[in-house]
Structure formats: C-alpha cells, structure tokens
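Complex shown without one protein chain; remaining protein chains in place.
Chain lettering (A and B) follows the sequence in which the chains are written, and residue indices restart at 1 in each chain.
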Amino acid sequence: MNPPPSPLLELHDVHVSFTAGKHARSGAPIARAVDGVDLSVDRGEIVALVGESGCGKTTLARAILGLEQPGRGQIRFDGEALPTSSKGLRAYRRRAQMVFQDPTGALNPRQTIYESVAEGLRIHKIDGDEEELVAGALSRSGLRPPEQFFLRYPHEISGGQRQRVVIAGAMALEPALLVADEPVASLDASVRGEILRLMLGLVEQTNIAMLVVTHDLGLAWNIADRVAVMYLGRIVEVGPTEQVLDTPKHPYTEALLSVVPETKRMEQQILQGEPPDPTRVPAGCRFHPRCPALANGEAARLGIAARCESEDPQPISVGPNHAAACHRNTASPAEPPGTAHGT
Amino acid sequence: MTSATVPGRGSITWTRRRRAAAAVWKQYWSSTQGRAGLIILILFFGVALAAPLISPSSGLDVTQAGGPILHSPTAGYPMGTDEFGRSIWTLFIWGARVSLAVGIAATVVAVGIGTVVGVVAGYAGGRTEGGLMRVTEWFLVIPFLPLAIVLASVLSRSLFTIVLVIGITSWPGIARLLRSQVISVKERTFVERARALGAGNSRIIGRHILPSVMPLIFANLTLTVPIAILSESTLAFLGLGDPLRVSWGQTLQASFDAGATSLGAWWYYIFPGFGIIFVVLAFTMCGRALEAVLNPRLRDR
Partner (left out) sequence: MSTVEAAGTRGGVGPILSVRDLHVSYETREGPVPAVRGISFDLGPGETLGIAGESGCGKSSMAAAVLRLLPPEAVVSGEVRLDGEDVFAMTPGRLRAVRWTEAAIIFQGAMHALNPVWKVKHQIGEAIELHDPKVAGKTRTRVDELLEQVGLPARRAEAYPHQLSGGQRQRVMIAMALACRPRLLIADEPTTALDVMVQAQVLALLAELQTDLGLAMVFITHDLSVLTSCCRELAIMYAGRIVERGPSHQVFVDPRHPYTRALAAAFPTVGDPRFRKAPLGLPGDPPDPRARPGGCPFTPRCPDAQSECSAEEPNLRVAGPGREAACVLVGRTR
C-alpha cells in the first residue's frame, strides 16, 4: 500500500489573534493566541498538543475545525485549504470532528442519547438506516447494548458514558480527523483509562488521524505517537513522544516534565510567575523571562544569552523528526529547519 | 436484537416526549398553587365560553332590559342589576369573554414580537443586536397610558386598538429577557458541538436554542396574560375601550358613572372587580407553578 503523499492535516505559519474586548478599537490590545504554528497530523497517528492554559492550544484546535479564522497562514486538509464558505465548512465538518472537554455540557440536556448521536447524521443527510447507524456508533464506543441508551437522557448516565456518547456522535460521521480537547480531564481518574483505550482502539481500527489537546503529560506518554509542546502561541518542541518526553531539548519542556509528580528523575524546576498573557508577548525568545537556562547562567556559558533576549528562535532539528525552538541547540550555525514531519 | 423491539425513529422521540409531558403534568398537579390556579381558570374559561348558553346576549341590550333598576342580588338576578335593569351576571359572563380574549390576544402579540426580536438579537450579536436593543429600549420607555390615549384617539376605539396598545408596550420586556437567555444558551458547549457537527444557524436556533428557552417563554406567557387583562380593564375603565363591548373594566366604568359607590350598589363593582382579581391571581399561580416545574432549581427549596 502506497503511503499518502502528504499528511492529512498540515498547518503552515498559522496565526490567530483576538482583540481583547468586544468591539475593536484602535489601540486595543491584540491577543496573539496562535502566533506562527507549523504542525502536521497524519492518518493513523495520535499527536498530543501539550501546554498550559493560555498557550493557545484550544484556539489552535478550534481553528483546525474551522471554528476560528486564522489571520495568517494556511491550514491544509487532505491537500486542500480549509473552506471558508458555510457550505464548504459543512462538508469539511463531516470529515473533521471534535470531542469536547466537558461531556456533560456538550450534550443537549433536552435531547435523548439517540437524538444526540443522530444529529450529525441528520445534518449531513447520511444514507442508510439511521437507527442502525446510531446503534453501530454507540456500540463501537463501548455502550452495549446500544438500544438501552436510546431513550436515556444525559443526566441519567455517568460522566464516562457521556463522553462515549460524544465520541459516538463524532465517529458516526466516519471522519478522517478527530480533535479531542482535554477528553478525559473532567472524568474520574479510574474511568480515564477506558476512554483513552477506546480512542487508541478507534485509531487502530479506522486509521483516523487524532489530535489530542491536553495539559497532561502523562496522557501524552500514554497514547500519543508524537508530542508538540506549546507555549504562548508557538510550538516550542515537537517530535516522537519518547524523544520529547525522555530527552527534552527545550527548557520549557524540561521544566514541565520536572514538575509532573510522576517523574521523579529530575530535580524540580518550578517556574516563577504565570505564563504571560498573549497580549504581551516578550521580545526575543518568548520564554526567556522565565527560562531556567537563562536564569541559572547556562545560556551565558553557551554564549547565547544575548540572542535569547533579542532573537526569536526558529525550530531547530535535534534528532530524527524532533525539533526544538531554542538557541541552545545551535552550537554551530543554525541549520535550516528540515521538511520532515513536524518541523 | 429484533427490529420488533427497536422502535422506529419517529416513535422514539414521541414516546419520550409523551413521557416527559406526563412527568411535567404530574409535577405540576402536585403543586397546590398550580392546581388551584388551573381549576379557577378552567371555571372562568368555561363560563366565558358557555356564555351564549347560559344567558343570551340579548341580556346586554339596554333596550330589552326588564329587571329592576340597581337592585341588589336576588334569586333571579344573582349579581343584582345595573341602572338599566340588566342582570349584572349577564354582564359578568359576557365581559369575561372580552377580558380574557383581549388578554390572550395581546399576550400573543407581545410574546410573538418579543420572542423574534429577543432571539434574533441574542443570537446574532454585534450590530444587529445593538440595533434591535436600541429599538427595544425605545419602546420600553413609552409610557403606557399616554400611548393608549393617543392611539385610541387616532385609531378607532375598538378591541383591536386595545390589543395593539397592550402588545406594543409589553413586548420589550420579553425581548430583553429572551435575549439574555439566548446569549447564555448560545455559549453552552452543546451549541458549539452542534456547530462542530455542521449545523447551520437555523438548525441551531430551532433545535437547540428555542427548546432551551421555550420553558421561559411559556412561564412568561402565563404571567403576561394577567398583566394584559389588567391593562385592558384599566383602559376600559378610563373610557378608552370599545364602547360597544362589555368587559369587566367597562362594567367598572359604568358603575363609576352610575355613582354606584355613593348609592351603595356594591354588587355593581364588586363582582367585576373580583372577576379581575381572581383571574389575575389564577394566572399568576399557574405561572409560578409552571416556573417551578420547568426550572428544577426552584423546586425543592
């Protein structure tokens, strides 16, 4: 079987900004939520987009689904740019679906489970026996026997089951891309594993492309093939999961890993303060005000401290398919960014 | 799994809807307030609808009145008579028809306009919302009586004018209420999910937003009707109503003109007065009970 010519989803230099405040006034602060992102997601792979709140990962996810308009840059799906017309967007939405963070809020409390799952089928006027399709989607989501759930309302089932319903509703359309925004964050800990296993299973069975947006590095370690770490609107490191999480090459990734309670190998680097808000992106490397490598002199020893404060680093290849946007990785003159996946 | 046990698409929704409606009814009936209000309303509506059967409209004709003038209630005239000798009971039940009809018609007008404006403003946002809300506020500040007087003098004095006046002055409140509800529903995740699934605006409004705000509309409706009835009575009492139609307000005005208070003819104004009070009270009780049923948070406290 020939591999497809290009990844299913490609992002080139995507920018999404908001003006803070409802009505745009000149001089109103602009929030650069997504500030130049390159990313790709291929069929059959799970990419984890990791970052803290305010880093822009949710905005990026919504832009990928056409719920936000990028100001600059391009998003290509299956080789074509994202449609902007409402008809085009509707067709696109059949192929790219979303799973939400809060399954309780994501289901209309006045609709039965059946109606919630059937909604997508009806919108796109999918051929076939609707009941069979709904039953099939529910049972592939692990809700068996599906008929038992048809007449129930969201408040009558548990949180984990609700998330399965949301997944069933999305998968009923047989999309090629699934974007999951914190899919298990609102669920009980003991239930998360089953939902994650379901998602892994779906990728294996249907070869779907999956982008999981999360702040949980443990989750990324659990199910992702590749990890992209986001900070203040940029991807600061991206690569295969083992490489990024075992041998991180960006100080932010290192700091995040060090405070995840489950990794005991590193000394904790607790960054001071909060991530700055996207209306005031620092000059030079946007991470430099909080960077431990700069603060503890490592950057000075490498002779790059001045560059950290003045030059915005581009992603630099640090391994096969692994890139990090940090001046530390250019002991030698900067290499041009590779064209392999993820850079 | 046999197809015999799996109900068809249409019947699933209807089964569930019927069950939900039955649950709502049961809950409503369990509230004393709701029960009392509903019974009173059924009585009044029943009497109003059955008016032609109970007492022919000829009883309203002053030229045909045969009873004693301004007599207190007797067996033959349970509510006494007016200054023309007409039975006040006849005036009462025929007046009920007008008062109730005008109340409901005006409410339908007000809720109709208010819902459309409120939903469009809340959903569209931006300049559309701004524009619509300015219009709403303009109508909001129009004082009721001066408008009524102006319109009554410009247009013909009829029930239609009354309905119009009340409708125009009542819709802004509903529009504002609905707009804020729509805004909060619009932000909920399930609306975003519908959008992510590919739903267009009309589907989102029709299937997600309206059903969520419908209970509010309904509860509001039952509370707007009594206000409309009171307004009609006020206008009629001030002489702005349709002079050819008997309503409770009009009866009150007639009693005032006839000097019933100083003559001690209490039956002339007490009965229509109570009519208004009880109907208004009954609607309010129903509305409250309905609100409690449809908004579970109000229930158990």
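Keep in mind that, in the parts below, a residue touches a chain if its C-beta (ideal position, glycine included) is under 8 Å from a C-beta of that chain, and two chains touch if they have at least 3 such contacts.
Treat the numbers as computed from the prediction; the structure is a model and nothing was measured.
*Asks:* Identify the visible chains that the left-out chain touches across the whole complex.
*Replies:* Result for the missing chain's touching partners among shown chains: A.
*Asks:* Of the listed residues A:A255, A:C291, A:I304 or A:A325, which contacts the missing chain in the full complex?
*Replies:* Touches the omitted chain: A:A255.
*Asks:* For the chain not shown, which residue from A:L8, A:M98, A:V179 or A:L217 touches it across the whole complex?
*Replies:* Looking across A:L8, A:M98, A:V179 or A:L217, the contact with the absent chain belongs to A:L217.
*Asks:* Based on the whole complex, identify which of A:S158, A:N207, A:N296 or A:S310 touches the chain you can't see.
*Replies:* Reading the full complex, the residue touching the unseen chain is A:S158.
*Asks:* So which bits of chain A touch the chain we can't see?
*Replies:* Its contact residues with the unshown chain are 52-53, 158-161, 188-197, 200, 215-219, 221-223, 241-242, 245-246, 255-257, 259-263, 265, 268, 270-272, 274-275.
Rule of thumb we're sticking to: only the chains that are shown with their structure count from here on.
*Asks:* Go ahead and note the Å separation of the Cα centroids belonging to chain A and chain B.
*Replies:* That pair's centroid distance is 52 Å.
*Asks:* So in the complex, which bits of chain A are touching chain B?
*Replies:* Within the complex, chain A contacts chain B at residues 65, 67, 86, 89-90, 93-94, 97-98, 100, 102, 105-110, 112, 114-115, 118-120, 123-124, 130-131, 135, 145, 147, 150-151, 166, 169-170, 173.
*Asks:* Show which residues of chain B lie in contact with chain A when the two form their complex.
*Replies:* Of all residues in chain B, those touching chain A are 1, 5-6, 8-9, 12-13, 15-16, 188-190, 192-200, 203, 207-208, 211-212.
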